[in-house]
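The complex appears here minus one protein chain, its other protein chains still in place.
First chain written, first letter: the chains are A, B and C, and each begins at residue 1.
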Amino acid sequence: MDLSVDIAGVTLKNPVMTASGTFGSGEEYSEFVDLNRLGAVVTKGVANVPWPGNPTPRIAETYGGMLNAIGLQNPGIDVFVRRDLPFLKQFDTKVVVNVCGRITEDYVEVVERLSEEPVDLLEINISCPNVKEGGIAFGQSAKAAEAITRAVKEKARQPVIMKLSPNVTDIAEMARAVEAGGADAVSLINTLTGMKIDIHRRTFALANKTGGLSGPAVRPVAVRMVYQAAQAVKIPVIGMGGIRSAEDALEFILAGAAAVSVGTANFHNPYVTLEIVDGIRAYMEQYGVQDVRELVGAVK
Amino acid sequence: MDLSVDIAGVTLKNPVMTASGTFGSGEEYSEFVDLNRLGAVVTKGVANVPWPGNPTPRIAETYGGMLNAIGLQNPGIDVFVRRDLPFLKQFDTKVVVNVCGRITEDYVEVVERLSEEPVDLLEINISCPNVKEGGIAFGQSAKAAEAITRAVKEKARQPVIMKLSPNVTDIAEMARAVEAGGADAVSLINTLTGMKIDIHRRTFALANKTGGLSGPAVRPVAVRMVYQAAQAVKIPVIGMGGIRSAEDALEFILAGAAAVSVGTANFHNPYVTLEIVDGIRAYMEQYGVQDVRELVGAVK
Amino acid sequence: MKRKESAKVLSQECLAPGIFSMWLLTGIGDEAVPGQFVSLYSRDGSRLLPRPISLCEIGEGRIRLVYRVAGAGTAEFSALRAGDSVEVLGPLGNGFPLKEAEGKRVFLIGGGIGVPPMVETAKRIPGEKILVMGYRDSQMFLKEELEQTGPFFAATEDGSFGTRGNVLDAVRENDLSADLIFACGPAPMLRAVKAYAKEQGIPAWISMEERMACGIGACLGCVCGSKEVDGHSHVKNKRICKDGPVFPAEEVEL
Partner (left out) sequence: MKRKESAKVLSQECLAPGIFSMWLLTGIGDEAVPGQFVSLYSRDGSRLLPRPISLCEIGEGRIRLVYRVAGAGTAEFSALRAGDSVEVLGPLGNGFPLKEAEGKRVFLIGGGIGVPPMVETAKRIPGEKILVMGYRDSQMFLKEELEQTGPFFAATEDGSFGTRGNVLDAVRENDLSADLIFACGPAPMLRAVKAYAKEQGIPAWISMEERMACGIGACLGCVCGSKEVDGHSHVKNKRICKDGPVFPAEEVEL
């Protein structure tokens, strides 16, 4: 039975990845799961310099999900390359570095710094506000998304996954835009923008007012967008959004995802990623599926 | 204690309305709740002619929510005026007629037919696909939304609430567009487009492939959009999306909603609308709020 | 009068693999007729839609539900024990038209999880009736109850009891005949019953299934195509939860 999948020429031993921002750089979760058994570890977003992130509260529970407004706190590329990459390279798994920035040059700087590093794939977070364009996210304008894809691709030595924002009218248009910009793959969905209000204190639950909604609550939106993106582009699609079981992961794969990322579910169950690997294998056994790639996009 | 609110010159005895499509024309739920105690009943969408709706399955449960693809099955305006309106007029509540259509002329026809009828408010569902524009919903283009608002307002004798789709990049832009078109109020959110796949049968859970996601799962997105809309326009905002308790309703009111609609929660608890009215009153007692309007938009 | 209330579980029993029987203390069934159903609600906040379950038996101030565990919701119900409580809405739907059975010989046909409603239906038909039930195998739940009400014939998919095949194979093998059919079961069985009734020129009433949301006719989630225009939308879409679940076979599309 073959669980391996191919993302832009990089072979993952299975289609299960971690979702950026929920798994640190793997160290904390290595106490619970054998990272060698994951298809890939996707790191928390890294910028060119350290980011302090948002004030607290940064977290709020919502019905079947959660809001976060961490604000992409991260140690910056220097510490990341010195400390986190060597940690990850101890394991037999693929390393996907998630990159964030405030302006195009930030992204390019990080990508260039990684060009000689042992990194398998880059994932570009374009849900960050584009400081030069009045704060609308790169990922909310097809033109901006295509442009940043092009800028990153020009310097990137590793294949580039563009991570799409779901806070758009037409996700297919966004997928086509980054494909046109040269992306090697797309991943989606990033979080849906949400808000929670504390009616007793009459204040926002998050210091940042809004945050990103994730967890099983958003899964139907994510599956729909993954399906639409997979119909729209030829490059591989990586699906995520509320996956907490093998059944959930298979929904995305059948909708067209070549691989999946598991995020918020780690907070509820630190063993969940490997349970999903095992569950996909069990499903393939049950239905006599020899190669997981037969399932990709099998529901049309 | 005053629970009454004003929507475009129409006074509701309390801010609790039903959400279109979940409450029929009130008859079925009148076995469970006293319609006289509701702020308003919002009817299921009515078109100029009967619509047969979509094939089944039309319904799928999702995590903390549900998908529906009813396809706006309705008896058309003739039966509605003859049968449903007289039923509703027996009660001391406001009647809001939700209007749907395939092309602008459909909407206008319904609105004209209602001009002499005992209807308090019109709610225009612009999440229907615009048949003349390749199927993109009126509510997903600011231009189309403004145009249809203008067309409807030209003929409407009752105040017009434009019901916004959440499947857009910028909800504030949409709210401003319908305000510019002359809308007397906006209501939001309609459902988020979602999809569910049955991994065992390897097929879509809904015959229509996609459906509208509703229920408490979507509430954080709805609260965020209501807040953004309320910041963007001067006309009243009616909030909805996953409300199942007075606490939920108050979240929307504090975010800027002058009234709220309760939808999917009716399926879980047919008594929920009145429980919410009672719960808002209890909250006001607890905090010594004399007038519910003091709470509208109190969290900024 | 429909209502939703919290009902106490009186007993829970596993009748066959995946098939459970639960008695509930509730007056919801007191004015109900067989063929009607109730909606049960999960306690888990992630599962918000009701699970419609047909009435198997109706006692005074209590009802019996026999149901198949088909997912996490029904699995949750099967874990309830005497003394626990569960939210229930009912009675819902129209039920079988018992009056039609007067003076007639009636086939009561049930297949799989369509067997349970036939227990109360059989009890309420004082006249002649023939019970024909289809099962997967010899795990024939409710056989005892049904046998007490009249002649009982079974079809099993694996042939381990009665006729190998479906309910109509059992009808033919035993050379049975009747003037009227009441049937409940999976769509392929209902299709076969509809064809058989037409061929025999006898009326058949069948109980339909569909995913439901409100359960009371408001949401239009659970319609089926109908020959006549429906009373609600005038578009030939009957509401299974309200106009049904029991329809004349020739009236609905299958």
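Here is the rule we use: a residue touches a chain if its C-beta (ideal position, glycine included) is under 8 Å from a C-beta of that chain, and two chains touch if they have at least 3 such contacts.
Model, not experiment: these values are computed from the prediction.
In the full assembly, the chain not pictured is in contact with A, B, C, by the touch criterion defined above.
The hidden chain makes contact, of the residues A:G64, A:G194 or A:G279, with A:G64.
Only one of the listed residues, B:G139, B:P216, B:G239 or B:G297, touches the absent chain: B:P216. Residues of subunit B in contact with the chain left out of this view: 63-64, 216. In the full complex, subunit C contacts the hidden chain through residues 43-47.
Contact residues of subunit A toward the unshown chain are 21-24, 28-29, 31-32, 44, 50-53, 56-61, 63-66, 68, 70, 73-76, 79, 215-216, 264, 266-271.
Throughout what follows, only the chains that are shown with their structure count from here on.
Taken together, the touching pairs cover every possible pairing of the chains.
In terms of Cα centroid distance from the overall Cα mean, chain B ranks first.
With centres set at the average Cα position, the gap from subunit A to subunit C is 47 Å. Between subunit B and subunit C the centroid-to-centroid distance comes to 35 Å (mean Cα coordinates, whole Å). Distance between chain centres (mean CA atoms), subunit A to subunit B: 34 Å. Multi-chain contact residues of subunit A (touching two or more other chains): 63-64, 216. Taken residue by residue, subunit C touches two or more other chains at 45-46, whereas all remaining positions touch fewer.
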